[in-house]
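A single protein chain has been omitted; all remaining protein chains appear in their positions.
Letters A and B name the chains as they come in the text, with residue numbers starting at 1 for each one.
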Amino acid sequence: MRKTLSFLLALVMLLSLAACGGGNTPNNNAPQGGSQDNNNGSNQPSGGAQYYNTYLGTDPTSMDISRISDTYSTAIVTNVMEGLVRLGEENGDYVMMPGDAQTWDLSDDGTVWTFHLGDNKWSDGEPVTAEQYVYSLKRSIDPETGCPNDNFLSPIKGYNEIRNNGADPDTLAVEALDEKTLQITLAYPMASFLEMCSNSIYFPLRQDKIEEYGEKYGTEPEYTIFNGPYAMTEWVHNSSITLTKNPHYWDAANVQIETVHYSILGDSSTVYNAYDTGDLDYVSTSEAEWMDKYLSDPDNNDYNQIPSQTLAYSFYNTKDELFQNANIRKAFTLAMDRAELNEMCFSGANIPTFGWINTTISVGSTNFREYAGDTIQEMIDELTAQGKTPKDLLIQGMEELGLGSDPSTLTVTFSLAGTDDWFRTYGEYLQQSYQSTLGINMEISFNDWAIFYDDVQNGNYQIAYMAWGAYYNDPYDMLSLFHTNNDAIMTGWSNAEYDKLVTEALGVQDEAKRIEMYKQAEDILLREECAVCPVLTFVSNYFYRPYVTGYSTLTFGSTGLKGMSTGARP
Amino acid sequence: MAKYIVKRVLAMLLTLFVVVSLTFFLVHAIPGDPLASMAKALPQQTREAYYARYGLDKPVFEQYVLYMKNLLRLDLGSSLKFAGRSVGGTIASTAPISGLVGGIALLIGTAVGVLLGILAALNKGKWPDQVIRVVAILGTTIPVFVLISLFQLFFAVKMGWLPSSGWGKPIHLVMPVMVMCIGTIATYSRYVRTSMLETLDQDYVLTARAKGLSEFKIVTRHVLRNSLMPAVTIFVSSMVGIFTGAFITEQMFSIPGIGFYYITSINQRDYTMVMGTTVFYAVLFIVMQMVLDIIYTLIDPRIRVAGGK
Partner (left out) sequence: MQQIAKEKFHIIGIQEADTDVIARPHVSYWRDAWRRFRKNKLALTAFAILGVLVILCVFAPVFSPYEYETMDSSARLSGMTLQHPFGTDKLGRDIFTRVWIGGRVSLTIGLVGALVSAVIGCIYGGIAAYFGGMVDNIMMRIVEVLISVPYLIVVILMSVVLDSKSLGTMLLAMTITGWCGTARFVRAQMLQLKSAEYTLAAQALGVSPWKTVVRHFIPNTMGVIIVSVTFDIPGYIFSEAFLSYMNLGIQPPGTSWGVLVSSAQSQFQFYPNQLIFPALMIALTMLCFTLIGDGLRDALDPKDRK
């Protein structure tokens, strides 16, 4: 099964919410990508000092690519390590750029990938070899390593045997044909495998260094070795990180910025203050007031907006006495005024979302939402056309369950996790709006993430809130989350027809047919069963100082700082 | 005295043992585990390997015995959240930083606070007293995060005198020290004022006055020595507080101190880090308390060492 889960991303989003002091910016700290082309044109100004000051919301956990799962670590790793390929950008579209692999071939059956490595070197001058890739991938899949996101390796042949039947990690189908040729055999053809290879888990590792440093590998710059455009030269935990251009990097000629300084700033007002003082060259915000402030001064702030792939949603415990009933779930999904919520809680900064697949995802060249329509809005309209309200649906559901017909006898608990004022406002909004539209009593249960997660895993909740970041530009990514075999969202919901549609669609090559199958699946999920309540898609708003050029404008870009320049710095 | 100290050290070890044991079982009793903060889609095997690596698969009591054994060897283990970082090393590298910022702030704050307290007491009811009272109120009622935002806005954004945050140069110390001072000044000035006033009423002060001693001599010789008791008592708490109470200040100024680990490790169920910071804190507090008790006897000749009775 092509498993492209990105729970991790979502989790990290959530954790970043938890981590960002008083800010209400879900994407405060998204990694920055960059490429040669962007809205500022490709003429690199020169002359100005090449240094760049940016920030992270939380200290990265480690630089060991096998042991990280947070966006903060990934943001740094992307710049200090080189993988096989990088996902770049050309005229606003993704383009695959060579990394360690200068060229690659795919076998006719679409399962055997052969990568021909160039002559990149590590920061100590040692060459990068295919054997280092083999070591790295096998290390990540070894349960002993405790790699938190090894599911990105799932397309590789042997993965399931090792993962589920305890086979030897050595049986993973990755091979060094010679010093500079790497061969990866997949369990099934997968067109987007190359994109997956830009993920940090596919980066190489040095066995000698890992054995030398042991547990300490990746904890400090002196216990880590780099093969990327930059090397980490200083890491003051919880305070700052300094990257310096790596002279051994194969494409060093295209690395403009000499020094990069990351401040670790956990509080949003500190971030704004640092940007306003000029200590930062970049700031990200989703607070309307700050956006307005920076937008009103376009000479000093280049604005760049990227809809993230992160969808905020509520989900129901379908094993719960009350939420076992589809009409009750529908009532809760339809009773929500997404536009008002966006306005009230986010000052209109995000995108109200009326389907499980968010607005940016497409199948081939067809945008999924445009094809499938705003499902939930349609459902609301249909209900209104029948002269009914969500409350009527709720009462209907209550009667089906034999709970009488008075919603005010119900007390529903809504579970939320995260230590941020943003969550509080959100919870209060939901509480008030549900109480007034459905006439029920609602209690909000706030907990720290560990307790929340424990409760959700044990089915000890009624409705809960989470956010999920899609990793791939294909509806399968989001739809597979509700497959019976997937326990990422513990709703307890299971539907054989849905499972069949989602699994089969994956193998369908005809795009028109595939998108239709996805639409049918989504209709089961929302229209018929309503197991989930999509709310909105987060939007990231980036501001750069005008002398910063070459940054990425696409969410999944992985060129990092490589193409950026501050040559126009006064 | 020597016998007293031996007794206190033994008592200290016992107290420490109780603190460590209690914290260990309490933190394991909270629902949720350290893996929850990492990722949930962990395959069973990986999860088991992870638990086995940190001994989390064993019964809690067994884990406890293991932890205590390691503790005896002064081994605090490694963090469950930050792969490969040792708890001892983390404390050793972060505590001195918190100590530096907090220590400077505490020294300045105490000195200024005590002086203002004396000034207020000697001018009871007059304008210096009132001004100091207002300062004390503002110092304790403005939440520290508001104060920091205001300072950053004024000193960094508006005036450009100081960096808004960061660490590494002496200038980075200025704002955090200012922020942390204010609370200290407020607290000390109030306590010293009050206990000064009390001492000023004592018979021996009257006697001293009657003897015709100068006001300066009265204050320095008789009053001060007898009215610094509360200041000394809170000094111990504030000293320990440097390491645990500065989470917000450290976070907002990007100071790589220990406060972050003390607070976040609990939410992340980073058991070894929780235990490590608690042990550090407890040792510090208990030792300081002991020193305090000894200081009491030095400051106030009337107090015999408790237990030496």
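In this section, a contact is a pair of C-beta atoms (placed from the backbone, for glycine too) under 8 Å apart; a residue touches a chain by one contact, two chains touch by 3 or more.
Just so we're clear, the structure is a prediction, and the values are computed from it rather than from any experiment.
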Omitted chain - touching chains that are shown: A, B
With the full complex in mind, choose from B:A52, B:L153, B:M178 or B:I294 the residue touching the hidden chain. B:L153
Missing-chain contacts mapped onto subunit A: 22-24, 268-269, 287, 289, 340, 343-345, 347, 417-419, 421, 423-425, 427-429, 431-433, 443-448, 451
Which parts of subunit B are in contact with the chain that was left out? 11, 14-15, 18-19, 22-23, 26-27, 29-31, 133, 136-138, 140-143, 145-146, 149, 153, 187, 190-191, 194-195, 197-198, 201-202, 226, 229-230, 232-234, 237, 262-263, 266-267, 274, 277-278, 281-282, 285-286, 289, 296, 300, 302-304, 306-307, 309
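Please note the rule applied: only the chains that are shown with their structure count from here on.
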Note: in the complex, subunit B contacts subunit A through residues 30-33, 36-43, 45-46, 48-50, 53, 78, 81-85, 90, 93-94, 145, 148-149, 152-153, 156-157, 160, 163-168, 250-257, 260, 267-269
Residues on subunit A engaged by subunit B in the complex (per definition of touch): 5, 7-8, 11, 15, 18, 21-22, 59, 61-62, 64, 67-69, 143-151, 163-164, 166, 215-219, 223, 236-240, 263-267, 269-270, 273-274, 276-277, 279, 419, 448-451, 453-455, 457, 487-488
